[in-house]
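Every protein chain except one is present and positioned as in the full complex.
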């Protein structure tokens, strides 16, 4: 009889756990704003830094899922999140024009850099973006691409166009990682290749490597390398369940003096990662 | 490769130091896998038992379907569950996307074929004389079913353990349906994926070891039951 008890008890425990789990997850639903954002804002720790301030000042709990810009826009299109923080201007404008989003507010930018081994086998150092990309392609030097339809990936694709080169989709030296930025940098380091990254992630990467990273910045400062971020509210007219007002308050807060000041203050290794640029 | 050693040290530090982020992920993992296991066992054991015990037309086809579903990739389940739970999807009104119950639904779909198939196999492989013996000792229909179920308990327990292993270790569903939201739907596996993508390999290894520790605890409990 003892044994029958143990199995019964095990099942009962499972049931109790399941029942306890349901309301616990549902009860927390108060003033919650759901955001889809890109990996760069999450991986650098910017959101971990901003969210408590935002909650303290507005009483709104910010939750976010970080993914590529492509998927983030798709989540917005499906009405699954209330607000977006993304960095792919062309796609964002198309998103708003199609009626999926409203109130697009530029809030900050960082810039992209091209990094590679210090030895720089392709000879890109100090060149303009177009010349550097051409050199890499001519030398068939290893180049690791995000390859995940993220904002960074889209930016990289635009650089090939700027260099008047087709995207080297099928070249053996062109590696499409399909993963996040830091993973992509790590892959480039493992293969002793080049890649393009946002500066914030690179600072984080250099910091994690104790300031002696195997890859260094080779190309920077070109106007084509700017990486602007914007907040977009998901259109409540299309998505009745979406919390349009909370989304607007987040956008206003980010673009307002308080949000802008906090963004400017966010530093890693003494260097700012993002630059506020709200109008 | 010093991050392997670092990972082991960090795992201890996280657990002993009571790191709130780690414990939040542990709690989410335990909660969501418990929900998924409860649901899949409650549905899977009776279904698996019927599939193994009774003869009915279409039984072989049903078995084929269940066996095929064993190969469901977790990201595909995640995608399908997302499509249903999305506000634009048929079950969007329930607001289950980015919640643990939503993840549990996906994990139940993952675990159910395992429980059904292995339970059916356990019941099928039981001695053909069991039915005769129970009947000859005066068992009623209900007692026959209960007795057969109890005789198959080791196989059913193994089914549960296997399903639990799949549920605990999957990352596709948790990521896609749960969204890896800090303090809420971040499970150990999605946290590992995140730490790895951030290049924090040691932290990833530490979390992996924590997961193994939980799995060890659960299996130790099961093996204690089995011994009795």
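Just so it is clear, A and B label the chains in written order, and each chain counts residues from 1 on its own.
Operating definition for what follows: a residue touches a chain if its C-beta (ideal position, glycine included) is under 8 Å from a C-beta of that chain, and two chains touch if they have at least 3 such contacts.
The working rule: contacts and distances are computed from a predicted model.
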{"item": "Candidate names \"1,2-phenylacetyl-CoA epoxidase subunit A\", \"Energy-coupling factor ABC transporter ATP-binding protein\", \"ABC transmembrane type-1 domain-containing protein\" or \"Cysteine desulfuration protein SufE\"; UniProt protein name, chain not shown", "value": "\"Energy-coupling factor ABC transporter ATP-binding protein\""}
{"item": "Missing chain: touched chains present in the view", "value": "B"}
{"item": "Of B:68, B:93 or B:133, the one touching the omitted chain in the full complex", "value": "B:133"}
{"item": "Those residues of subunit B which, in the complete complex, touch the missing chain", "value": "127, 129-133, 135-141, 143, 147, 151, 153-154"}
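Note that only the chains that are shown with their structure count from here on.
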{"item": "Length of the line joining the C-alpha centres of subunit A and subunit B, rounded to whole Å", "value": "31"}
{"item": "Contact footprint of subunit B on subunit A as seen in their complex", "value": "2-4, 6-7, 10-11, 14-15, 17-18, 20-22, 24-26, 28-29, 34, 39, 42-43, 48, 63-66, 78-80, 179-183, 185-186, 204-205, 208, 239, 241-242"}
{"item": "Residues on subunit B engaged by subunit A in the complex (per definition of touch)", "value": "30-32, 34-35, 37-39, 41-42, 86-89, 92, 95, 97-101, 104, 150, 153, 179-182, 184, 194, 196-200, 221, 225, 228"}
